[in-house]
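With one protein chain held back, the other chains of the complex are shown just where they sit.
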Amino acid sequence: MSLDEIKIGGMGASRRRVEDNRFIRGKGNYVDDIVLPGMLHMEILRSPLAHARIKSIDVSQAWKVPGVQLVLTGEMMAARNLAWMPTLSYDTQAVLATDKVRFQGQEVAAVIADDPYIAKDACSKIIVEYEALPVIVNPIQAMAPGAPLIRDDKENQLNNKVFDWEIGDKAKTDKAFAEADTVSKLELHYPRSHPSPMETCGSIADYNRATGKLTVYMTTQAPHIIRAAVAMVAELPEHMIRIISPDLGGGFGNKVPVYPGYVISILASILTERPVKWIDDKTGNLISTHFARDVYLQGEMALRKDGKILGFRMHTISDHGAFFSDAQPSKFKIGLLHSTFACYDIPVAHLTASGFYTNKAPGGVAYRCSFRVTEGMFFQERMMQAAADDLGMDQAEFRRMNFVKDDDFPHRTPFGFLTDSGQYGKCLDVGLEAIGYKDFHQEKEEAKKRGRLLGVGISTMTEPLGAGNSREYDILGIKMFDSAELRVHMSGKAILRTGAKSQGQGHETTWAQIVAHELGIPADDIVVEEGDTDTAPFGMGTYASRSTPVAGAAVAMVSRKIRAKARKIAAHLLEVSEEDIEWELGRFYVRSAKENGVTIQECAMAAYSNVPDGMEPGLENNAYYDPPNLTWPFACYIVKVEVDPETGVWDVLKVVAVDDCGVRINPMIVEGQIMGGLTEAYAAASMQYITFDEDGNCIGSNYMDYLLPTAWETPGFELHEVVTPCPHHPIGAKGIGECATVGGPAAFVNAVMDALKGTGVRNIDMPLMPNRVYEAITTKKDISGMPPVRLDA
Amino acid sequence: MYPSRFGYESPRTIEEAIALLDRGAGEAKVLAGGQSLVPMMKLRFASPEMLIDINNISGLRYHRVDPDGSIHIGALCRHEDLVDSDAIAKHQPTLAAAAPLVADPIVRTRGTFVGSVCHADPQGDWAATMIALGGRIVAQGPKGKREIEMKDFVLGPFQNALAFNEIAIEAVIPAPQGVAQGGYLKLERRVGDFATASVAVALDMVGSKVVRAGIALAGVGGKTIDASDAASVLVGNALTEEIIRKVAEQTAAAAQPRTDHRGSADYKRQIVRTFTSRILTGITNSSQKVA
Partner (left out) sequence: MSSLYEEIATPPASDVPVRRVTINVNGEPRTVDVEPRLLLAHLLRQGLKMTGTHTGCDTTNCGACTVLFDGRPIKSCTMFAVQADGHNVETVEGLASASELHPIQEGFKEEHALQCGFCTPGMMLAAKALLEKNLNPTEDDVRWALSGNLCRCTGYQNIVKAVLWAANKMRAESI
């Protein structure tokens, strides 16, 4: 009689995805698929130099190309007060360069033409005269006395520093170090990489002069933030701006910020009175849009001789490129990097951070980083390995003895975070068993006879997902709640809209599962929409794994509001008082007579045809969810590798992932997120990075240099699950989308470093390309990846 | 992403194609597989005024092993034809080893062996293979055909010895003197990457003795490196551990690598040394099995 929750696509069902129906038919609706009548095409001219004064720009020949409708320069933008725009970090960023170019690939001019081929032809006819300036490609150069000033456009900017920041208790930490038996140190560079979704960024701006409304189709993970930003920059009223984010071909944080291309396309549409489409090419995307990481991390750990960690201190130096435009909660200058070491019971810590401008693309917070938690957790697990080695302790046992214990939650970290729940030891056990940790030593010896070096690397971490509570989290002053709006139709079918924006996470499938869980309406009966600011309730978008924790919670809460009203309707239909009503999945019934009940569908119909006196008709509501805390999933990733010491090539033999993200809405989708993240971890560890030569030329601005692994190199993954529900989340779920990207890289690197144990090498900066591994083995020295890269002439 | 404008012809015969090239006075380029040319045009690194598409000329897509043992590869033989070829797998181990490593499986359905050799990319697999094999190119121009030895064919990076009005119509690999042995190893960080370094070894063996040896290197110099001097140490000898070590060392010395983001010059030399040794050792092991 009662509904089977799995059968109706409720929580726990590996429901096949609704989105797939259109994608497998090639009927997705990505921005470049959209055609508007009279649409024009825009191409951006980018700077070939990393730092140079612009002496002149001659666009006369570009205007003459047949089919060209408009050519825009920085000067023309400046005349309309649009040459610069505010960033999400309270800095400014050039839209089109006026005085100088400050990174290779910076936007210098734009052509709007009848088709993209003509736009490109015209771009190639623009003549720009540059006067080269000295180039800065790393923060050490940036902070050197006498270094050229990059942001001479900013009043009161006397050097290349962006910020200084600090958290923790220095005095107590110093005391812990004074009392330590040993101190372990580590220094490394987390290299610059790029989220590089398969689909680049783009927009179609359509300003309708007759109505005064601006509609922009845009690759954005946060349409409402964009609407607010466009209102500010374009000085148009908020209600006359409609941002539509259709299907997105991946995001990974690359599609959160406001890019010059969007702003230029909007102005172009206003000026030409026609829709203007701008689709960036892969080079433009890699060379100019938000990169990720590029942080130098130094740290020390105070240790008792039995292995107990007494305290730690860290200093980070972050490279922000030419403009400080990180998309992160405004209170924190290095995101949530200070969640580092949160899974370990450490009483005191101190962290200082400095940020610098360089002649490189802007960004830093992107690529599934959970707001720089990738950097924090990578350093954490590399430091744990170094400390275990220094102590002569086993990697796993050193971690285990320092874990926060199961009964110690909620647990306050030295930097003020409150971790919520976990079974860290159990996850470690599952991982060690799965990788065959006990027998590894023998495996290693046998491989040695074949001339190969085996290594096992462990990475364990908990991370803060679901920004975040209004007391502490905001972007540009807007609080980081999220929202859901649910309307149930008279036949019991429903439409749900949220303030999130899926880029492949499957919200159309999973949000319906939450509603099915709460209301017993089959998931197939619920359509889910996101991304149109005219219809979606206000939300801060999808990134930093915040959607299940925040928007998902809002979906649960709005469903409960609906159920509360439906209960009243049920009481009316069953002619009993509300106190006599019980609920089972999809149905209200009279407690004393269970066979006497009404389905949720019958309540829905009644909402339109038979409501009790005094009740408004209809069955819909909304919910805005201010999360009380972040959620804290835990992961244990263990990797086994084999290194060929003659070439430095290493192969992955096995990858084991144990993830505890609380209650899983759709296990299939959760596993998909983990595997995608593990692949990014493998990519970062093995081949994927952006570097620069001493002239600031970007190496990594196309797929020949920026290497993504293919199906051939990418290893297989063995996934395991532990479930510790989140105590404060309405459905007990925690975030998961980024965990493997955050925790994974250290497992791969630790494995290679374990294989190299005994060579005396402490660190090889990622990516651990074969040449770096070989050099480490033969020189027995640490390998740094700090740019500039050396290139023989 | 968007090439500049060009004129386009699709001749039906070689003679027609040559006449068009001749008329083009150096501004026309042959389009075969296009897997090297078209990407360059899209980035506007190449902007020929005219493309002469030879894909509709019949009779050019072939490869065969002749009774005398020589191998003939037509201008439109695609990389994947060689990957799938039983004849090549049986008769030409260097080619068979290199074929699956060229670019990626999708590019291999269009890209051509001959086109790739003509492209003369210093990191190209086929130019190195041809040099190691002592192959030659058959070129046809307005005045007829001529043959160009591989060592004279690659003049520098992306420069070959064809006249502006000549088309390479066939690649020939001479018959082996004895049994063809060889191998090809390439260090690429992922499928489709340019080679950090690669080594082509081609030996003709009679019994356990080497009667002809060719070694060529890709990715370790301004152009494909002909390491035949190092290879000559092998001639007249059996493949002993000592000889293999010596040849590997000399081959590494013949490389002219540059330090870049793929590694230091010394590292690339190490790869050359290691790969040469491994290919030769592999030949020893397999010919021991045969013997």
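When the chains are written out, they are named A and B in that same order, and each has its own residue count from 1.
The definition used in the following text is that contacts are C-beta pairs under 8 Å (C-beta built on N, C-alpha and C of every residue); 3 or more make two chains touch, one makes a residue touch a chain.
All values derive from a computational prediction rather than experimental measurement.
If you put the hidden chain back, the residue from A:161, A:282 or A:426 that touches it is A:282. Summary of contacts with the chain left out: across A:117, A:163 or A:583, the touching residue is A:117. Although one chain is hidden here, its contacts on subunit A can still be listed: residues 14, 16-17, 19-28, 30, 32-33, 35, 66-67, 114, 117, 196-200, 247-252, 281-283, 503-506, 668-669, 671-672, 675-680, 702-704, 708, 710-712, 714, 716-717.
With the whole complex as reference, residues 1-8, 10, 31, 34-35, 38-39, 41-43, 51, 53, 55-56, 80, 103-107, 109-110, 191-192 of subunit B touch the missing chain.
Just so we're on the same page, only the chains that are shown with their structure count from here on.
Residues 116-117, 120-121, 124, 281, 646-649, 686-687, 691, 699, 704-705, 707-710, 712-713, 769-771, 774-775, 789-792 of subunit A touch subunit B in their complex. Per the touch definition, subunit B reaches subunit A in the complex via residues 1-2, 4-5, 44, 104, 187, 189-194, 196, 258-265, 267, 270-271, 274.
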